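Before we start, here is the structure in question, set down as C-alpha cells.
All protein chains but one are shown in place.
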C-alpha cells in the first residue's frame, strides 16, 4: 500500500544538502541530472518542441534565481530545487495505485512508472514542485536521488553519489544520511544552520538548505590606521625621500 | 490551480448524479416519490448516466487511462483510491436499484436504493476529501470543502429530482429540499469565501525559500524561460475583479435563483412548477460549473511561490 513504510531500525534518510552560500547558478546540477537520468532509471526525460517555440521538458532539478532584500544590502541567491525525499510525503499517501512509494531502507521517494496511471494527484500534493509529469509516456517522474548511481558497483565508490552532487563545481551540493546525526551532512547542517523548506506544511523534508552567510554590516566609520588626513600632509612623498629600500 | 474542464465536468456531473441517486434511494424508500417504473428508470438512469459520464471524464484526465483499475488498490491511504472503490462498490446496489425499480421489485429496490444512497454519500465525501486533504492548497485544505461537496451534490441532485418529479406531479418534497439545500449551499459558500479571503497564506516566498531572514524575496530569473507543467497546472491565477464577478454569478445562478425558482415552483404547482424546476436544475448546473471553476481558479498552490506567483498573481 502507499501508506508510508514503518521506519526500519537504523534505516537511512538519504538526502541532499544544498549550500546557497556557494551556489553560483551555473546549472551544472540541472543539466548533469538531465543527462544522467534521460538514459537512467526513469528514461527518457522527454523534451517537447526541442527546437521550436514552447520548448519544455522533464527535468528533475531546476535552478531558480532570487533576490532577497533590497538594493546593495540584498543578496542574489541561486536556488536549486528538486525532490526533498520527505519523511511524510503526501505525494506517496495520495497515490491511488501505489506507484508512488517511499523506500523503507533509505527513504528515497520513487515512482514505479510501470503502474502509474498519470492521475497527477501527487503533483498537487507536493508543495515543492518536485513531480515532473511526462505526458509523452503518461506517467509521473521525479528525482530518484540517482538510485541507479549511489548503489552502482560499476562506479568508483567515491563517485557513488547523485549526478548533481558529483558534478557541482561550487561544492554547493552534498549527499548523505541525514538520519545519522554523526554523518558529515548532518554535521554540516548543524554547523551552518541548515533548514528544510516550508516546515509549516509538516512534510518533514529530508533535504536541507544551508543559508547564505551574511557578511557583517559594513563599517562606514573611518578606517583603522588611516594615517594623517590629506589636509595634514603637504606632500606624502616626503616620507619616502629618506626611506632606503635594500634588496 | 488550472481549472481543467474534464475535472470540473467530472465533479459537477458525478456530484449531481450521486446526489440524485442519494435522494432517489432515500426518498423512494421512504415512499415520498412515485414508484412507477418509468419515473424510477428515468431518475436512477439519469443518476447513473451522470455518474458514468463524470467518471469517464475523470479518466480522460489520466495519463494512462487503461491502467485506471490500479487506482482501486490504495484505499487505505488515498482518498482518490477510496473514491474509486466507493464508486465501484456503489455501482452494485445502484445497478440493482435501477433494475429493481424497472422490475418493480420493491423488496430489492428499497434496500438497494438505501445502499446506493449510502454509497453515493460516501463517494462524494471521498471526492471532497481528495481536495480537502491537500495541505499544499490552503483554499482546499479547509473544513468546509468536503461538506461543501456533499451539500452541493445533494443540492444539485435534489434539484434534478425536483425537475423530474415535477413531471409526475411529485416535486414538492424534492423542491423543498432543494430550496433548503440551495439556501444552505449559499450560506456555506459565503462562509467559505469569507473564511478563505480572511485567511492568510500559510506559506510565502520567504518560507518557501527560507530566505526571509535576509529580506523580501523576489524572483530574478525562473529556472527556464518558457512555461512548464507546474506553472500551467498550479500557477493559474484569476484577477480579483473577475473572481468577484464569477462568485456573484455562481452564488446567484447556482444557489439563490434556483432556490427562489423552486420556492415559486412549490407555490405554483402543476406544469408551471415542472417548468420552474427544469429552469432551476439548469441554473444549478451552470452555477455549480462556475462554482467548481472558481474552486480551481482561486486555489493557490505553494509551488507557484517558487515562481514568484503569489496569491494575487
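Order as written gives the chain letters A and B; numbering starts at 1 within each chain.
We adopt the following convention: contacts are C-beta pairs under 8 Å (C-beta built on N, C-alpha and C of every residue); 3 or more make two chains touch, one makes a residue touch a chain.
In this section, contacts and distances are computed from a predicted model.
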Options "Lrp/AsnC family transcriptional regulator", "Formate dehydrogenase", "Alpha-D-ribose 1-methylphosphonate 5-phosphate C-P lyase" or "ABC transporter ATP-binding protein": UniProt name of the undisplayed chain: "Formate dehydrogenase"
Partners of the unshown chain among those that are drawn: A, B
In chain B, positions touching the absent partner: 74, 218, 220, 223-226
Hidden partner chain, residues of chain A it touches: 1-3, 5, 8, 19, 21-32, 34-36, 38-39, 41, 43-53, 55-57, 59, 65, 67, 69-72, 74-78, 97-101, 103-105, 110-112, 114-116, 136, 147-148, 151-156, 158-159, 163, 166-172, 212-213, 215, 218-220, 222-227, 230, 233, 236-241, 243-247
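Here, only the chains that are shown with their structure count from here on.
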List of chain B residues in touch with chain A within their complex: 1, 61-65, 67-68, 70-74, 76-81, 84, 130, 133-137, 202-203, 205, 207-224, 226-230, 233-234, 301-303, 306-307
Footprint of chain B on chain A - complex, ascending: 1-3, 20, 30, 54-56, 59, 62-70, 73-77, 79, 81, 90, 92-99, 115-121, 123-129, 131-135, 137-140, 195, 197-203, 209, 211-212, 214
